[in-house]
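A single protein chain has been omitted; all remaining protein chains appear in their positions.
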Amino acid sequence: MRTTRLSDRAFALAALLLAGVVLFVTAAILLGIVDGSQPTIGSFGFAFITGQNWDPVQEEYGALPFIYGTLVTSFSALLMAGLAGVGAAIFLAEIAPGKVRTPLSFMVELLAGIPSIVYGIWGLFVLAPLLREDVVPFLKGTLGWTGLFQGPFYGPSVLTASVVLALMVLPIVTAVSRDVLLAVPANQREAMLGLGATRWEVIRSAVLPYARSGILGALILGLGRAVGETMAVTMVIGNRSEITASLLKPGNTMASVIANEFAEATTPFHQSALIEVGLLLFVITLITNMIARALVWRAGRGLETAGRA
Amino acid sequence: MSGLMQADAPPGTWQMSARRLRSRRVTDRLMRGLIWLSIMLAVVPLLFILGWIALKGAGAINLDLFTQLPGPPDDPHTGFANGIVGTLILVGIASVISVPVGIGAGIYLSEFGGSKTNIAIRFATDVLVGVPSITIGVFVYTLMVRPMGSFSAIAGGVALSLVMIPLIVRSTEEMLKLVPQAIREAALALGAPVWRTVLRYALPMALPGVITGILLAMARAAGETAPLLFTALGNNQWSAGLDQPVAALTLQVYFGAQSAYEVQKQQAWAGALVLVALVFITSVLARLAVRRAHARTR
Partner (left out) sequence: MQERGERVIDLKPEQLKRDNGVQPGYELPPQREVAKAPGANGAHGLRVSNLNAWFGNFQAIRDVSVQMKPGAITALIGPSGSGKSTFLRCLNRMHEAVPGARAAGEVVLDGENILGSRVDPVLVRRRIGMVFQRPNPFPTKSIFENVAAGLRIQGAPRSVVAERVERSLRQTALWDEVKDKLNAGGTDLSGGQQQRLCIARALAIEPEIILMDEPASALDPIATLKIEDLMVKLRERYTLVIVTHNMQQAARVSDYTGVFMTSINAAGTDRTGELVEFGETRQIFTNPVDPRTEAYITGRIG
């Protein structure tokens, strides 16, 4: 029942205007940073992405080291956190006894909400020394031959940033995957159970295949979060603009270079370069988030013909 | 019928072997063990972090922190009182902007749904939620700080409002959708106009959930650092006006953590504990409120 009363039309219009603000603001952010990075887009073009040299003194800007740093830290984080996150989600959705399920789920949600600065301070003062004293000597001994763990290790490094990111991504992957798993209709589990499957066989052959795209979405969502993460990474990555294979060396990510240099960027060109890094970051997270959302959303809706629980 | 019942087909002779059964049982145990291990891997390090923060923070907390300004870096009788006030100012400004926008957009999405604008707005909300907070900082810098020629509390507040808006839109929409359609129909059938139906009946029913959503968004904003770096900037004094740089608790934790002085590092730990406590309290409140909202609307 829709009336055409004037007051109602005014109300709908007011709500639409406020909703329009959301649309407007989102467009403004994109346009604003595109506009802000015009100087470097104009003079460097595509070389901005492929260039390896970032030198504010010579006014030469190539963002590749940061893109590389972002990708390395994010994927390493996902590598470390992905399996455990999905495993933890399986625990919460499939095998947790009723008594621990609720408190653990709450804890995971809580941890997903802890400010990144808190992870940063912990990474700086606790994790970095821990890695330096115990973990890195071990890694050098066992995996030194891979070339990933070469050179001296002082604490702040790509490795430290990756571990902190892994810890930050873990609760997100867990929480989203758990929701995806809970959306799997109970009749899928029953079908497998009724065939004489063990609990694990139910999970492997019925639940996980059904939920696979949603879980992929959860992992990509975690990746998106890691890519955009700023403070914790900035505090522990060491901030040096260099592409190196060794995870023990300091590095930089797109987010951390902005956080570190923007306040001190005095020339318009330097500012523009940093804004353009922000634009790249925006585009990358936008793409990952869209893919992830599409996957998770599809999982939440369920495969239509599969019937309901 | 074309498909025949093959009653005369030879009965299957293959049987699952006892060994296969044993190996299935072992695999089941093993995988369950790994799943238990996963939850441990997920929860234990994070508990370790929280425990560490609690320990270090509790050891560093004292009354001065909440009443004194920052001072000489080695003076233990200093604090981050201005940061707490600054965070309140920033979140206050952000709320003034984001609450009306968020609730309005949430009402629009849940009550006037179905159109193309709806899809566009929901898409924009999703995009906004995913914008890295550092990018928001950069954007607000170009939008406000550069033209105004100064870092300011206003700019910081605007930056935080961009963090809060999509969160409030989503939670408001979700909570309004929990209100049974029958409530709206009943009010409309009695001749109430749509605006009255929504504002007098639907919104009040959803209110605990909506307020919870706002609280969560505020807590999230209070924990943000990156959007404030080049907007609010930070300040060692009390706020001198909304058009001037202002301190924030998160910024003080950030700067304190990088300080060479033990006193400031300690203060950073204490600040981190305050932030964690803030998140913890709002999460618990939110959980209670949402549970009540669900119970009420079912």
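Annotations
Chains here go by letter, A and B, matching the order in which they are written, and residues are numbered from 1 within each.
Everything below uses one rule, namely that contacts are C-beta pairs under 8 Å (C-beta built on N, C-alpha and C of every residue); 3 or more make two chains touch, one makes a residue touch a chain.
Keep in mind that this is a model prediction, so the values were computed, not measured.
Summary of contacts with the chain left out: across A:40, A:177, A:198 or A:234, the touching residue is A:198. Interface with the hidden chain, as seen from chain A, comprises residues 98, 185, 187-198, 201, 205-206, 209-210, 212, 303, 305-308. Taking the whole complex into account, chain B touches the unshown chain at residues 1-7, 9, 11-12, 14, 16, 20-21, 24-25.
FYI, only the chains that are shown with their structure count from here on.
Each chain gets one centre point, the mean of its Cα atoms, and the points for chain A and chain B are 15 Å apart. Those residues of chain B whose C-beta lies close enough to touch chain A in the complex are 24-25, 27-28, 31-32, 34-39, 41-43, 45-47, 49-50, 52-53, 56, 100-101, 103-105, 107-109, 111-112, 117, 120-121, 124-139, 141-143, 162, 165-166, 169, 185, 188-189, 193-195, 198, 216, 219-220, 223-226, 229-230, 233, 250, 253-254, 257-258, 265, 268-269, 272, 275-276, 279-280, 283, 287. Contact residues of chain A toward chain B in the complex are 1-3, 5, 7-8, 10-12, 14-23, 25-29, 32-33, 35-36, 83-88, 90-92, 94-96, 104, 106-111, 113-122, 124-126, 167, 170-171, 174, 198-201, 203-204, 224, 227-231, 235, 255, 258-259, 262-263, 274-275, 278-279, 281-282, 285-286, 289-290, 293.
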